[in-house]
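Pasting a structure below so you can have a look.
One protein chain is absent from this view; the other protein chains keep their places.
Order of writing sets the labels: A, B and C. Residues in every chain begin at 1.
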Amino acid sequence: MIKFHKFTVGVMGGGEDVSRETMQVAYRLGKLIAGEGWVLLCGGRAAGVMEASAQGAKDAGGLTVGILADRHKGSASKYIDIAIATGMGDGRNYINVLSSDIVVALPGRAGTISEIALALKSGKKVILLEFDTGDVFDCYRQDGLLVTAGTPEQVIRMIKEYCNIG
Amino acid sequence: MIKFHKFTVGVMGGGEDVSRETMQVAYRLGKLIAGEGWVLLCGGRAAGVMEASAQGAKDAGGLTVGILADRHKGSASKYIDIAIATGMGDGRNYINVLSSDIVVALPGRAGTISEIALALKSGKKVILLEFDTGDVFDCYRQDGLLVTAGTPEQVIRMIKEYCNIG
Amino acid sequence: MIKFHKFTVGVMGGGEDVSRETMQVAYRLGKLIAGEGWVLLCGGRAAGVMEASAQGAKDAGGLTVGILADRHKGSASKYIDIAIATGMGDGRNYINVLSSDIVVALPGRAGTISEIALALKSGKKVILLEFDTGDVFDCYRQDGLLVTAGTPEQVIRMIKEYCNIG
Partner (left out) sequence: MIKFHKFTVGVMGGGEDVSRETMQVAYRLGKLIAGEGWVLLCGGRAAGVMEASAQGAKDAGGLTVGILADRHKGSASKYIDIAIATGMGDGRNYINVLSSDIVVALPGRAGTISEIALALKSGKKVILLEFDTGDVFDCYRQDGLLVTAGTPEQVIRMIKEYCNIG
């Protein structure tokens, strides 16, 4: 019997206009997260970083959770196992970060930035992966709440270190 | 690879002042849901029908999702695998029903009644199990959206029939 | 200068299939609420009890607040002064009741029943006006949290009594 909730990594990033490189990085990150036995949580839609990371996780036999903006579960990507329909639009971004034990943010626009901001506001650790947010979150960098990784492999090492996982 | 989101049954019911019989029925229902390979979704707290049904599902090797009123995942029952922290209080009751493919309601008070009402409002099928709600939802009974079951076993048969599952 | 937030009465009730009598009662109730200098809060849409009560309040020179399910303020009735766009669908029903100092419920279907239930769950007083909900909320009647009024005038007297207003 599994006793406590499964360790969950939130993967945030753009839905539209995402570069091929970012899609590949998201896919690799999803694969690595699943490889560790962790749950991958994302926005759940069939687009961009959400779907690429979920596909990676599924290809490695992982479990994926999608927190949908929509009120219908049918809007979920086919790579999502557990579809949570909030019916709240982007209001669900707050649920994305609260439900993640740690947040990884890939390049995105305002939606992704709102998730980084809400995570930091909630005291949740955020790892930026190939995403330069300028100096707007500098005070959180100084607190050590916001950090930057160069590769998906480094993200995994950081998660293990920060969350004291084997 | 799993292609589409897993079939999910929402189990609603009281958190406090729940009778021993209702707890046992909730536990058996959770076991049967897991036995079918379905995901059990509930309010996630370590109390009442939520925890009893989740415990039943875990004892049968199932997967459990808890949609928490709290903003911290730590408030989840130990029988919850996937803890979704909404930080929305009872506002999360709407997410409970939207995220369930079908809703089963055991005896409860106003919280459970709000979930039945929100489910019916959303056009989601609701099966009452040993819960008499009087005539307040009669128009939904006539539409066939609200039905009554006598045992957990009958709930499972109804779900298969209504959702066209093997 | 007004020092503390204005006393606010939430008026709930059906949006569709509302009888002419209920519409008239809602209109009169809105007028009386505004006549007392209280704010009228409702679901804000241009339909049913929401709009009838808001129209009554405006015709008596009152102030009206509409908590919209929609994400666009343009979906508000023309009788709404302050339109709050939640983008949350029926998830906003919880905000309706939390934002009301007291709740009055006229006849409605599942949406209205969800509001009564969420109000009672939150410990908020609910006055039923020409709405028979059967015995489903009986334990709240015994606590005195749920009461029944026969006319809009009686609702006003009850509000003054329960809320210790002049």
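A few points about this structure:
Here, contacts are C-beta pairs under 8 Å (C-beta built on N, C-alpha and C of every residue); 3 or more make two chains touch, one makes a residue touch a chain.
The structure presented is a predicted model; accordingly, all values stated were derived computationally and were not measured.
In terms of the touch definition stated at the top, the absent chain reaches A, B, C within the entire complex.
When the omitted chain is restored, the residue from A:87, A:111 or A:152 that touches it is A:111. The chain not shown here is touched by just one of C:29, C:42 or C:76, and that residue is C:76.
Although one chain is hidden here, its contacts on chain A can still be listed: residues 88-91, 93-95, 109-111, 113-114, 117-118, 120-122, 133-137, 139-140. Contacts to the hidden chain, counted on chain C, fall at residues 1-6, 8, 39, 58-59, 63, 65-67, 71-73, 76, 78, 80-88, 94-95, 98-99, 101, 122.
Where chain B meets the missing chain, the touching residues are 71, 86-91.
The rule is short, and it goes like this: only the chains that are shown with their structure count from here on.
If you average the CA atoms of chain A and of chain C, the two centres end up 40 Å from each other. We define each chain's centre as the mean of its Cα atoms; on that basis chain B and chain C are separated by 29 Å.
Touching of two or more other chains is recorded for residues 71, 86-88 of chain A.
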